[in-house]
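Every protein chain but one is kept in place in this view of the complex.
Now for subunit A:
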Amino acid sequence: LPAGLSQWFPALEVLDVSGTGLTEMGTELLSLPCLHTLLAKNNRLGGPGSLPKGLEQAPLARSLRVLNLSGNRFSEVPPVVLQLRGLRSLSLGGNRLHGIPPDIQELHSLEFLYLGGNFITAIPPELAKLPSLRYLVLCDNKIQSIPPQLAQLHSLRSLSLHNNLLTYLPREILNLVQLDELSLRGNPLVVRFVRDLTYNPPSLQELAGRTIKTRNVPYTPSDLPESLVRYLSLASNCPNPKCGGVYFDSCVRQIKFVDFCGKYRLPLMHYLCSPECSSPFSSASQSSTSQSESDSEDEASVAAHRMQKVLLG
């Protein structure tokens, strides 16, 4: 960035330095108190000095609303970006990201997150802790599964998952009632019933977590290390209404197909908290070749009908 930028243009609100070959954006950024939009796509950013030190203390950390770093060479989300508290829109499309940091949840105000065209293999459940997220783009990555917690993104209107490595979806995806758009093409979604009988016994941490949640054992953040407070907040409810149990990482998985009026069959993964639990949608004794793999439960078919309009085949 040219020296003196903040001196000549102290009231700068929008800065577009896209396509300029920048390898780093210097300290000039620290003295721009009114900047709300920073566009720096198609540059050569990605190295350690890409963003100036001290950015988290600069006025920018509170004022910046839109940050576009797409088309650069970032191999990880720069940690300082996660401290831009006021950020509403973040784009890191077309970079070299291999994952999403769990601390993404720090961006409380985030509404728009574009991470398409990277090498992301997994989605951290913490991504679901973004209460204002409306638009999430994860297309053209290497994602193999979607954490069921993602269904907690109540504001989500559009979810782009095309061209990944998904074989199924978590059944909780049906809970995203605000969803208007969902793209799934270019994924190797399974088309036949798959029964996964692997069940890894729960860890001691999981068993303790389950007990705390199901027995409503009271605790405050000061009682536990922060990592355990976070762990407890990631509990998922067992879909079996008669169970009322929760699970964290250890669960039984069953792929069942939700039928959309005989036209589409989406493979949805049902997580149950233990092998003794049965899915709310069918008895445990269904054979793998049974024709009635489609759920006939009212709740599922209403949600499925709505999903039919949303799916972009």
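Assume contacts are C-beta pairs under 8 Å (C-beta built on N, C-alpha and C of every residue); 3 or more make two chains touch, one makes a residue touch a chain; residues count from 1.
Heads up, the rule we're going with is that contacts and distances are computed from a predicted model.
A chain of this complex does not appear here, and its UniProt-recorded name among "Electron transfer flavoprotein subunit beta", "Cysteine dioxygenase", "Ribosome biogenesis protein BOP1 homolog" or "DELLA protein" is "Cysteine dioxygenase". Summary of contacts with the chain left out: across A:158, A:175 or A:214, the touching residue is A:158. Taking the complete complex into account, residues 41-42, 70-71, 91, 93-94, 112, 114, 116-117, 134-135, 137, 139-140, 157-158, 160, 162, 180-181, 183, 185, 189, 191, 263-265, 311-313 of subunit A touch the chain not shown.
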